[in-house]
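Input: one structure, supplied below.
Note that one protein chain is taken out, while the other chains of the complex remain in position.
Chain lettering (A and B) follows the sequence in which the chains are written, and residue indices restart at 1 in each chain.
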Amino acid sequence: MLGNTLDNVRKTTPLVHCITNYVTVNDCANALLACGGSPIMSDEPLDVEDIQTICGGLVLNIGTLNKQTIEGMKVAGAQATKLGHPIVLDPVGAGASRLRTETAGMLLDECAVTVIRGNMSEVKALAGAASSTRGVDANPDDAVTDENLAESAQFARELAAKTGAIVAITGAIDLVADAEHAYAIRNGMPIMGKITGTGCMLTCIVAAYVVANPDSKLEAVIAAVAGMGAAGEIAAVRMQPVDGNASLRTYIIDALYNMNAAAIEAVSRVEEIA
Amino acid sequence: MLGNTLDNVRKTTPLVHCITNYVTVNDCANALLACGGSPIMSDEPLDVEDIQTICGGLVLNIGTLNKQTIEGMKVAGAQATKLGHPIVLDPVGAGASRLRTETAGMLLDECAVTVIRGNMSEVKALAGAASSTRGVDANPDDAVTDENLAESAQFARELAAKTGAIVAITGAIDLVADAEHAYAIRNGMPIMGKITGTGCMLTCIVAAYVVANPDSKLEAVIAAVAGMGAAGEIAAVRMQPVDGNASLRTYIIDALYNMNAAAIEAVSRVEEIA
Partner (left out) sequence: MLGNTLDNVRKTTPLVHCITNYVTVNDCANALLACGGSPIMSDEPLDVEDIQTICGGLVLNIGTLNKQTIEGMKVAGAQATKLGHPIVLDPVGAGASRLRTETAGMLLDECAVTVIRGNMSEVKALAGAASSTRGVDANPDDAVTDENLAESAQFARELAAKTGAIVAITGAIDLVADAEHAYAIRNGMPIMGKITGTGCMLTCIVAAYVVANPDSKLEAVIAAVAGMGAAGEIAAVRMQPVDGNASLRTYIIDALYNMNAAAIEAVSRVEEIA
């Protein structure tokens, strides 16, 4: 049951160490608290080993990387790998610059990454597939559609097989795959693209779910992705004419806070793709 | 028509590369999205050249500068200058420290700055005029008033002539000037000073407007400034007795999101100053 994975987050309050960008970091922390996890941010190479040791998992988000934080990600990633803690990699802007593409690739090579979470352009860039991104948004040519769904699912499964990571590609249709199975998730609303940080928040939430569900990681990622989409739907319904994207941001985090197992079960639209 | 400049932002979704302070960066990103632009933040010297290349414009905001981000601003500014991309400089706290005054001056010297956007104390400090700031707020002695309006307009036009940049000085009365023309804009509300980030957000929005309106940059800056003031007015009207500055912040970004060409036309109070 997908909903159980959220219950496990709430029961265990997983402590998630986040090395993430400074644009959306506050929303990431509040989103983690909303879903039942607990955040701690630390990117200094001299600090991250100790911090990772007391945590259950690690988020590596390269949204505003610099030389110091890249080193922090390497040290933290090595420690998480050594301790067997789940690592979620968010390759923000991979494909948009050499440094981002190379750093994402280096982290994937050096760390035991448990989940890759990005948009299709970023994940393609990480996979070395020919692509170009439009900044931190996906290239429209990379959109997952009903027409290319089978092909996109195959790409996700192959990347999962090659890397050993669960692959979560989010967009109008979300895809979650391991080497054998790929699922399409049809939750969420286009207006979620009008706020910054829904992807970054999801990455952190995925980490909490995976830490709290060590024996059903694939299901946990699907539930986290569907739950974020559901939160977007709930938030969109709450919008009044005078509201805009700032209220939407508040409403999405509020919806994550009020989400429960039954709601995830009721609203998630998940199907396996052959 | 001022309103058309907003339509052009919405039609073209300008990608704006922001090197900005970590205090208000999230609001800057959401404000850019609200007005129809798309943000990407990057300050690492090894990253900024690639990122600037795929963007349409650059924001340089020195609100929390450090040695690494100063170097990032130099590299990004050189690339934007080379590519002919608009650069908007926000000299936050110029006059409050030698490092800020010198960095703002260095960026103005080395880069082809398209717009300078600050409060009067900061802009005076940047211009080398005798002044002192009160942190990141303007010195009350520097306030633009009806009494000193002609003199202030003359200062703005002269700085524009000297630097080749459009000068946007915001306060109770906003001024926008190029070498020939200066305009007073009487939108906005004093309560906007009770939240952090209205200036930083405006700087980013100005960048989106200028990128989207290459043939009418002065008009674009006026529209962006008037639109931000109008958003503040709309937000202030929405305030309930229980609301405070946090709700105001949300309401301002919401108002930017719901702003349209007709609203800017209807509410902007712009007059040329001889």
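Methods note: contacts are C-beta pairs under 8 Å (C-beta built on N, C-alpha and C of every residue); 3 or more make two chains touch, one makes a residue touch a chain.
Please read these numbers as outputs of a predicted model, since none were measured by experiment.
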| Out of A:Pro39, A:Gly57, A:Pro91 or A:Gly199, which touches the unshown chain? | A:Pro39
| task | From the listed residues A:Tyr22, A:Phe155 or A:Tyr209, report the one that touches the chain absent from this view. | result | A:Tyr22
| request: Taking the full complex into account, find the residue in A:Lys74, A:Arg100, A:Lys124 or A:Arg249 that is in contact with the omitted chain. | output: A:Arg249
| note | Where chain A meets the chain that is not shown, the residues are 15, 22, 25-26, 29-30, 33-34, 38-44, 46-47, 50-51, 54-55, 68, 238, 249-258
| remark: Per the touch rule stated above, chain B touches the missing chain via residues 21-24, 26-27, 63-68, 93, 96-100, 133-137, 194-197, 241-247, 249-250
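By definition in this document, only the chains that are shown with their structure count from here on.
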| chain A-chain B separation of Cα centroids, rounded to whole Å | 33
